[in-house]
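With one protein chain held back, the other chains of the complex are shown just where they sit.
Moving on, here comes subunit A:
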Amino acid sequence: MSGRAAAEKSSTVRFNMTGANEFKLTQGPEDGVSAVKFSPSSAQFLLVSSWDCTVRLFDVSANSMRMKYQHLAPVLDCAFYDPTHAWSGGLDSQLKTHDLNTDQDTIVGTHDAPIRCVEYCPEVNVMVTGSWDMSVRLWDPRTPCNAGTFTQPEKVYTLSVAGDRLIVGTAGRRVLVWDLRNMGYVQQRRESSLKYQTRCIRAFPNKQGYVLSSIEGRVAVEYLDPSLEVQKKKYAFKCHRLKENGIEQVYPVNAISFHSVHNTFATGGSDGFVNIWDPFNKKRLCQFHRYPTSIASLAFSSDGSLLAIASSYMQEQGDVSHPADAVFIRQVTDAETKPKST
């Protein structure tokens, strides 16, 4: 509803409508988009980090950029600590927090190599970063300061928080589960059940498990409980594949986002498609129209009413010309995101 109301308010939104229920953000980044994240408390605000070295805050309902701050190098991930503080990190290896009220930056700390992931764990009240320096670092958001460095077996490619647990996906297809309250040892060491490089991991809102995607058009649904009966429920499926001229083109699945209410999830691939899946009935609920280029990031708003879709070329075919990178905001309906009752 807010999108439609906004269309009446602001003419820029009307010009950017790319569908009845979808529009493109104006004043978007000038290079690829690395991550989109909605504010935890409101579907109105969205953080967008980019390869143009900026992190931008958008007022989605008015389709306007409220704020922008810089890093020295491309930013690979961003996250809200709370509605007024953004955290971000990237190729400059610096972890920054930005006060969205005062528009002030602080460098909280660094990694020894680019920071790939930034997430917040509300249950333990700690910020988590993962880096290509093969470590995960925890940060106390209030001071803010470093609260520990934890070596991983490989470069960190993705991570996700499930309650008080942290699931880390690294190079070499490793998956580690840590207890954020007790980081003295790894709680579970696993290997991805997919045969190809891990691209993204996201935990279920119900914290029972996680979804893992690879570069080979495949997604696995896994459970955290190591007992045999629960592990038997895990499965994987193929997706984001297109058949063209008899050749099957298999695309990386770059992004996953869960709908907080229905526990269904959206996946975005380098094929430019977004699919919504019901993991319990093992069905696809919906596929949106094809976006201009690869989907780099997805984010459902906390109330599940909006889906931010970063359509941004990710250099899968090298440094070639490509459609413009953009962020689309789409209103999603229950029909698209709610499991069918049969």
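Rule of thumb we're sticking to: contacts are C-beta pairs under 8 Å (C-beta built on N, C-alpha and C of every residue); 3 or more make two chains touch, one makes a residue touch a chain; residues count from 1.
Here is the rule we use: contacts and distances are computed from a predicted model.
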{"item": "Absent chain [UniProt protein name; select from \"Nuclear transcription factor Y subunit B-4\", \"histone acetyltransferase\", \"Zinc finger protein 207, b\" or \"Sorting nexin-4-like\"]", "value": "\"Zinc finger protein 207, b\""}
{"item": "Contact with the hidden chain (one of A:Phe23, A:Phe38, A:Tyr157 or A:Trp178)", "value": "A:Tyr157"}
{"item": "Candidate in contact with the missing chain, chosen from A:Ser61, A:Thr97, A:Thr129 or A:Ser270", "value": "A:Ser270"}
{"item": "Sole residue of A:Asp133, A:Glu222, A:Asp278 or A:Asp325 that reaches the chain not shown, by the stated touch rule", "value": "A:Asp133"}
{"item": "Identified contact with the non-displayed chain, of A:Gln27, A:Asn206 or A:Gln317", "value": "A:Gln317"}
{"item": "Chain not shown: contacting residue from A:Thr26, A:Thr84 or A:Ser193", "value": "A:Ser193"}
{"item": "Touch residues of subunit A, complete complex, unshown partner", "value": "32, 34, 51, 53, 72-74, 76, 91-94, 110, 112-114, 116, 132-133, 154-155, 157, 171-173, 191, 193, 195-197, 199, 215-216, 246-252, 254, 270-271, 314-319"}
